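Only one protein chain is missing; all other protein chains are in place.
So, chain A:
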Amino acid sequence: MSWEFFLVTLITIGVAFGGLMGTIAYLILVERRLAAFIQDRYGPNRVGWAGLLQPIADGAKFLLKEDVIPGYVNKTLYILGPSIAVFTAMAGFAIVPFGPVDQAPSWMRFVIAPDVNIGMIYIFCVGSLGVYGVILGGWASNNKYSSLGSMRASAQVVSYEIPLGMSIIGVVLMTSSLSLNDILMHQAKFGILGWNVWTQPLALLIFFVSALAETNRLPFDLSECEQELVGGFHTEYSSMKFALYFLGEYAHIITVCFLTAILFFGGWQFPLIAEADSAYLGATLVKVVVLLTKVLLIILLIMFIRWTIPRFRFDQLMNLAWLGLIPMAALNILVVMTAKQFDWPIWTLPLGSLAIFVAAGLIGTSGKFIVSDQTVDFGESPEGYAHVHS
C-alpha cells in the first residue's frame, strides 16, 4: 500500500465517477430525444445547440428547487432511501473494467478494485442491497401507492436475482474464473468467434431480461408504473432526492450494459483494430473506445425496448421469472456442464441453447401448461377480480 497506489486509485475513482455522472446526465437527454423520435415529437431542443445544454439546465433545476419533505413521512428512512439507491449503484461499478486492464497507463488502472477474487458475486451482492433503496423509500413515504410500488419492487427484484445469477454460471464455467477481466481476456484470445454470445446465446437472453427487471426498466417497471400507482415508490419524492433515484437507476443500467458487453460481447475486443495482441500506438485508446461503443449500443437497445414493448402484468412478470427464465437457466447450466465434462465440441453449446429455447417456446404455446393467461370476466363478480389480483 504505497502512496502511488493510493493516488492511482483516487484518480481511477475520479475518472470513473466523473465519467459515470456526465454520461448519466447526457443519457437522460438521449433518452428524451429518442422517446420523442419514436413518438414523432421533437423532444427538448431549445437549450443550447439541439438541446445539448439541457442536462445542465435539468441539474440546476434539481439542485435549486425547494427540497420538500412531507410532514407525514418517516424522515430517517425517507432520506436513507435515495442514498442507498445511489450508493449501491455506484459501489457495484467498482470491479467493472472500463478498458484494457493490462495495458493501462501508469497513472490510471481502468478498474477501481482490481483484485476482488469473487468478481461477479460482488456485483450481485451489492446489487441485492439496492432493493432497500426502493423498499425504504416506498414504505417511509407513508403513501398507499408508494407502499404498493415498493412491495412490487421487492418481490420482483428478489425473483429476478435468481435467473440473473444462474445465467452467468455457464459463462463462468467456460472461463473457470469469476473475475470480469479474466472472462474478457478468455474471449479476446480467440477473436470475434470467441465471444460468449456465440456459445451462450440463451444465457445472454436470460441475463439481459433479468437485468432489465433488476434495474426496474420498462417493460418491467411495475414498481413505478404511472397509470396504476401515480409514481410508484417515488411518488412523494421531489427535487434532488428524486434525481438521486434516477441517478441510481441510470448508474445501474450503465453497469448492466458494461457487464453485457464484457461477459458476452468480448469487451474491448474487435476484429483487426483491437485484438488481444495489438500494441500499436494508441491501441489502448482504441480499445477503450470500442468497449464504450459497445456499451452505448446496448444502452440504446435498452432505450428502444423501453419505447417498444408494453409493460407486463404483475402475474405475467412473476411467471416469466419462475416458470420461464429459471428452468431455462438451470437447463442451460446442465448443457454447459455436460459439454465441458465430456469434452463435446464447441458447436454443441449453441445447439443446446437453441434446443432449450425451442422446447420452452413449444411448451409455453402448446396451451397445456398456460397458467398466466386466465380468461376471467372482470365485469361479472368483484370476487373474480380480487381472486386474480390477490
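Keep in mind that, in the parts below, a residue touches a chain if its C-beta (ideal position, glycine included) is under 8 Å from a C-beta of that chain, and two chains touch if they have at least 3 such contacts; residues count from 1.
Here is the rule we go by: contacts and distances are computed from a predicted model.
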item: Chain not present in the shown complex, as UniProt names it (candidates "C-type cytochrome", "NADH-quinone oxidoreductase subunit J", "Xanthine dehydrogenase YagS FAD-binding subunit" or "tRNA threonylcarbamoyladenosine biosynthesis protein TsaB"); value: "NADH-quinone oxidoreductase subunit J"
item: Residue among A:79, A:116 or A:360 touching the omitted chain; value: A:116
item: Full-complex contact with the absent chain, from A:147, A:167, A:187 or A:235; value: A:147
item: Hidden-chain contact residue, picked from the options A:125, A:193, A:309 or A:358; value: A:125
item: Selected residue (touches chain absent from view) among A:73, A:135, A:229 or A:295; value: A:135
item: Missing-chain contacts mapped onto chain A; value: 116-118, 121-122, 124-125, 128-129, 131-132, 135-136, 139, 147, 150-151, 154-155, 157-158, 161, 165, 178, 315, 318-319, 371-372, 374, 376, 387-388
